[in-house]
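With one protein chain withheld, the remaining protein chains of the complex are depicted in position.
Showing subunit A:
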Amino acid sequence: MAGNKQGTQNSITLKGSAQLVTEFFNFGINSILYQRGIYPPESFTYQQQYGLTLFTTTDEKVKEYLNNILEQIKDWLEAGEVQRLVLVVTNVDTEETLERWDFDIQHESGFEPGSLKEGKMGTKDLKIIQKEMRDVIRQITACVTFLPLLDCVCSFDLKVYTNQNAEVSDKWADSAPCFIANSQEVRLKSFSTSIHKVEACVSYKADV
């Protein structure tokens, strides 16, 4: 399924695009967890991706959690049900939201969920897509320089914004959006697979 994107040059199917976006989320989320120090750095291993050395968690529980979610997100991406993926960092003791990493997912024009049945393909070079993804991840890494220190035990949660009529298994529950009152927002770069467009943004508590 993912092989399609490499088989024919410069053509990306919806499935391939969903795969790419999910893969990006995996590395993006892992990068955030590592860079923000939510889990101890010892629990991460490194791996080459997008021409960067990226850290991915080795903690079995975190891994399982991420895999579960990303698999579901992939399905939803293919069905065109996801609007947004949000990573929320909360203080464990006070349950206050400290950071909010927002990945807004849009469909490029011509690839709206309804109109995609005819097997239409995107035309973007995989290398260019990966370069764009790399730039976003680089920016995530660079965010450490301005984000306030998370000087407490933190946990993270992933929130998926879906359409009202999306198929949801009972493993999922509705949740609050966990906005940060009085937040500062920094828009990051975006990337597009020519089918999905993902815009990243981080908001954090401004008054420290």
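Everything below uses one rule, namely that a contact is a pair of C-beta atoms (placed from the backbone, for glycine too) under 8 Å apart; a residue touches a chain by one contact, two chains touch by 3 or more; residues count from 1.
Rule of thumb we're sticking to: contacts and distances are computed from a predicted model.
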| item | value |
| --- | --- |
| Among "CDC20/Fizzy WD40 domain-containing protein", "MKKS centrosomal shuttling protein", "serine C-palmitoyltransferase" or "cAMP-dependent protein kinase", UniProt-listed name of the chain not shown | "CDC20/Fizzy WD40 domain-containing protein" |
| Residue in contact with the excluded chain [from A:105, A:133 or A:160] | A:160 |
| In subunit A, positions touching the absent partner | 36-41, 59, 61-62, 65-66, 68-69, 72, 83, 92, 144, 149-151, 153-164, 166, 168, 171-177, 179, 181 |
